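With one protein chain removed, the remaining protein chains of the complex are shown where they sit.
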Amino acid sequence: MDFGFGLSPSSAVTLDRVDLSLYRKLEELNPDIRTCIACGSCSATCMAAEYSGMSVRKLILNIQRGADVSKMLSCCMLCGKCTMVCPRGINTRKVILDCCRYFK
Amino acid sequence: MIYQGKQKIWSDYQKEIPDDHWFYVRSCIRQSFFPASEAHFVKIVRDLLGKDLYENPHHTTCGGIAYHSDTIPQETAMTIVARQFALMTEAGYKNLVTSCITSFGNYTEILETWREFPELEARIREHLWKACRREFDKPEYVAHASDVIYKLRNEIAERAKFRLVNHETGEPLRIVEHIGCHYSKMFPHKGVGGAEYPCVLSGMAESWGGKVIDYPERRHCCGFGFRQYMVKANRGYSVSNTHKKFESMEPFQPDVIITNCPGCPYFLDRWQYVIAEQTGKTYGKNGYGIPVLTYEELAGLVLGYDPWDLGLQIHQVAIEPLLDKMGVSYDPSKKYLGLDEKEIMKPGLPTVLKCC
Partner (left out) sequence: MKESVVIIGGGIAGMETAASLLELGYSPILVEQSDHLGGHVASWYRLFPDMTPASEVVASLKSRLDGVTVFLETGIQFINRLRDGYNVMLSNGVSIVAKAVVMATGFKLFEAAKKEEYGYGIYDRVITNRDLEKWFSGIPDERIPSAPWNIGFVHCVGSRDVKAGNTQCSKVCCMTAIKQAIEMKEKFPDAEVYCFYMDLRLFGKKYEDFYISAQKDYGIHFLRGRVSEVSETIDGRLLVKAEDTLSGRPVKINMDLLVLMSGMLCNPAAASIASMVKAGADDSGFLRSRDNVTGVVESERKGLFFAGACTGAKTVPETIAEARSAALSVHNYLRRPR
């Protein structure tokens, strides 16, 4: 029967049910990504951020929460400015390149 | 679960509920949703237990639904409420007892607002005087009708004909209690047991022999949510919230849900049909739903009133599995007969949810 409405999708993330296998692979290659403190310098300095929504901070977070990142990745121009500003010394450029190998 | 820990919290939230002399105000919607609930509240409290319960035919809506649906400003709701207080004052009563949770929340919220902003109270007194030349005293106590049944739960237990126990196995029935959001979330100290572990309904269920289930989404809204339901475009949110609750309580296999709000039993009951139609899933045994009762209906069953006199045939989810468990006898042929023994209409049957 069509009621004209239906169950709405939930925005909640159940953390212990998130598939972390891709994140595990990524952190194996880049253990430094664990030290991200979500300061946002990478996104603030990103050449592509303003018009495309690219953000390394969100990229790492989304992978941790099991969300799709392929669209975001396609916006990166690989300039490397994010690597320069990261206070934790994360090689963000390598993180992006590794992501491209696994998530595209 | 450490039961003593809950008792400790309950002892912090013991609300004073007067013994007698109540001015009773009915709900706008309960009489059509659960036509016999308020009648049985009066029957139990006034006729059976001999308390002084007064009603005034000039009582109107408290404005709560309109207020929560953004169709009237709070000042209008306040003036309506001031008029109810005037009726109570004129009748010589000081203890207000409301049938509806939203009314209870509305009265409580307004009294708290006046306490904080006395100039607003003065303005409302003026509005009321201009509108209908009435004056009022504020109630000394505001109780919800479930507070009163909670207070009288042991007297009801003493007169019980049936207990919330599976009469074949002797096991206590598994009870889900659902408290209306406007009962104690706004002002935890105004509700028996507070907001996190309210015991107004669980206290009844336990003293009548049941075992209360504490499932993870126990505190979540029933799904009504006023604007969530009333605007059709939002109705998906409403049914999704209800669905979330049922998914959470399902593993505990509840025998019955009891509620103290007008909206909650309605939505917990009717949405079981909608969820079944949309997802093919039912939450009771053998394709049935989980019966949903008001606390008055439950008290009525415990006291041995006839299930059809209690209006249980009006519910969407079939009530018979619960009656069978409790050992309550009923005549299936009389299910859809009115008080005058004439047929009231029979509902059509859903495609998924099994009804008797």
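By letter and in written order, the chains are A and B; residue numbering begins at 1 in each of them.
Just so we're on the same page, a residue touches a chain if its C-beta (ideal position, glycine included) is under 8 Å from a C-beta of that chain, and two chains touch if they have at least 3 such contacts.
None of these values were measured; they are calculated from a predicted model.
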Among B:Gly105, B:Gly194 or B:Pro321, the residue in touch with the chain that has been omitted: B:Gly194
Where chain B meets the left-out chain, the residues are 1-2, 5-6, 8-9, 194-197, 214-219, 251-252
Write the list of chain A residues that the hidden chain touches. 11-16, 27, 31-32, 34-35, 37-38, 57-58, 61-62, 64-65, 88
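As a working rule, only the chains that are shown with their structure count from here on.
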Residues of chain A touching chain B in their complex? 1, 3-8, 10
Chain B to chain A touching residues, read off their complex: 232-233, 235-237, 239-240, 243-244, 274-275, 277-279, 351
